[in-house]
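Complex shown without one protein chain; remaining protein chains in place.
Chain IDs A and B follow the sequence of writing; residue 1 opens each chain.
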Amino acid sequence: MAEALLQVEDLKKYFPIRRGVFQRTVGHVRAVDGISFTVQKGETLGVVGESGCGKSTMGRSILRLIEPTSGVVNFEGRNIVRLRKGQMQAMRRQMQLVFQDPYASLNPRFSIAQTLMEPMIIHNLYGSREERLDRVRRLLERVGLDADYARRYPHEFSGGQRQRIGIARALAVDPKLIILDEPVAALDVSVQSQVLNLLEDLQEELGLTYIFIAHDLSVVRHISDRILVLYLGRMMELVEAEELFADPLHPYTQALLSAVPVPDPDAKRERIILQGDLPSPANPPSGCPFHTRCPVAKPVCRERAPQWKEIKPKHYVACHAYA
Amino acid sequence: MAAMQFETPPAPAAAAPPAKPFTKKFWKSVRDFPMLYLGALIIVLLILAAVLAPVISPHNPTTQFSDGLTESGIPVGPSAKFPLGADNLGRDILSRVLYGAQVSLLVGVISTVINLVLGVLVGTVAGYFGGWVDNVLMRVTDIILAFPLLLFAMALVAVLGPSLWNVLFAIGVLGWGTMARVVRGQVLAVKEFEYVQAERALGASNTRIMFRVILPNIIGPVIVLSTLNVGQNILVEAGLSFLGIGIQPPTPSWGNMIEAGMQTYQVAPWTLWFPGLALVIAVLGFNLLGDGLRDILDPRNTQH
Partner (left out) sequence: MGNILEVENLNIQFRLDEKYYTAVQDVSFSIREGETLGLVGESGCGKSVTSLSIMRLLQPPTQISGQIRYKGKNLLDLPEKQMRSIRGNEISMIFQEPMTSLNPVHRIGTQISESLILHKDLSGKQARQETIRLLQSVGIPRPEQIVDEFPHQLSGGMRQRVMIAIAMACKPQLLIADEPTTALDVTIQAQILDLMRKVARENRTSILLITHDLGVVAEMCDRVAVMYAGRIVEEGPVRQIFRNPQHPYTQGLLASLPKVDGPRTRLQPIEGNVPSLKNMPQGCRFAPRCRRAMDVCRQRDADFHLVEDAHRVRCWLHAE
């Protein structure tokens, strides 16, 4: 049994909605509303959901780039939500983030060498400039780029190459956990698979643990060991990746899977087209947040939120249909 | 309309394109941005005038020539001895205009540097931290901006006493409002970029993020505004001197020359014209340069 690297318990992030001259709080956007899970060392946990499901907010709350409203985030047994500012800054060495937009996530004024040395300077790693430059060259080669690119600037690179640089920056501090927030969503199809392969190789070589946030279900299925499905800030389903696709239990997961266009013109599938729009997380439906669009909703779904239950071994679902 | 938008991501250039000869590039850039270069030319001439004033002035600016006035006490017009005529005390206007450039540039530039430091500091801190810090700093900025700078500076100089350094100080500590607002707006925009978040995720301190990451990325608008600011501050200095609480005679400043010219312009209009013209050209120069820089720094005008 592998040991847990990260343990998230009842994580919540409510953003206040302020109105009026005095900026009175009139309500909250419940971006993340009680999420709990554990990530084992060396594992990849995929997190999927549509816009407003809170997956990005969740990632940033775990790293405390956004301060969580409540909850516990245990990293190697230490609750990092309680850490003071200085301790937290040191802790950031252990956990890194890779962003979606390779065009916005690199500072246009920094050369690639500066970009990659920045983390080493912040954490005072590798004494001299020569050692750091040497490390930069090794990092670039590690992510499949020419070491001579160090002198260039971000605008000289394509999206895929920039994303490799973003990954190299995350690796510069030798983290244990990397949260990947839609790392291939902005890339061309033919380049996506290059980056996915790179991520797999790095994980194997360096023993990394990933939280992979995405909206593309086939990508998540490919890279994840287990997948967590979110809807309006709540957990819907959590299970091993292939099992989720083979036997989705939650009606939302079923609809989500059936909505994915498959690159096969002969694919005959029962398509579930959900009616209506995603509700706003500022005003989520009562009870189960999915009941407004759920094809099998019952009266109880409107009244009470379903419990998080292990329906089959290691297959967790929050749905009244399995009560 | 996104018709001209390319989907092409920039690939690393295989080799740098052969550098065009510098002169050719220079003239192309002059053709593309003529106003920018006109502004720059004016400012270069202005700086030369100020620096070389002791060398190129035909006369000492404070010497009162008896032949500068007619027998009935009216200033003499432009002549070989006084190329731009003489003023109400018989002093050479050309020499005074040249020396006046020293005062204008000194006040304009140094007060702008003070504006810049204060404005960038206030704007960056307010924009970056947001919340109550932002509220407090921006309300202070609102108050600063609520009064016309000239009026505000008058009050402060009246308290401190009129002198070159007090004028400079007054304009410097009161004129940073616009800069603070612009910087705050830019910081608000830039801090949302993921590379700023990436820096936080790496564990960088707030000071490092503000001054090493955000500031270099908003330098363009800051440069533009500073340039425009110099022109504006020159005008305020002229206003103060015109009202008699700025640079004190006999030290020549365009403001106090205009004020003196006001008394004699009906009989000797050049006493008003030339200092006025110098002021207009100088301010125009900074405005042209500022607008031109804005054009050049606007990404839509540069093809990459």
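Odds and ends about this structure:
Note that in this section a contact is a pair of C-beta atoms (placed from the backbone, for glycine too) under 8 Å apart; a residue touches a chain by one contact, two chains touch by 3 or more.
These numbers were taken from a predicted model, which means no experiment stands behind them.
Only one residue in the set A:102, A:160, A:233 or A:284 touches the chain that does not appear here, and it is A:160.
Touching the missing chain, out of A:191, A:227 or A:301, is residue A:191. Interface note: of A:4, A:278, A:305 or A:321, the residue touching the hidden chain in the full complex is A:278. Checked against the full complex, the one of A:77, A:127 or A:263 touching the unshown chain is A:263.
Residues 50-51, 158-161, 188-194, 196-197, 200, 215, 217-219, 221-223, 241-242, 245, 255-267, 271, 273-274, 277-278 of subunit A touch the missing chain (whole complex, contact as defined above).
Convention: only the chains that are shown with their structure count from here on.
Centroid to centroid, with C-alpha atoms defining each point, subunit A and subunit B lie 49 Å apart. Only residues 9-13, 193-195, 197-205, 208, 213, 216-217, 304 of subunit B touch subunit A when the two sit together in their complex. Of all residues in subunit A, those touching subunit B in their complex are 60, 63, 65, 88-93, 96-97, 99-101, 104-109, 118-119, 122-123, 149, 152, 155-159, 161, 166, 169, 173.
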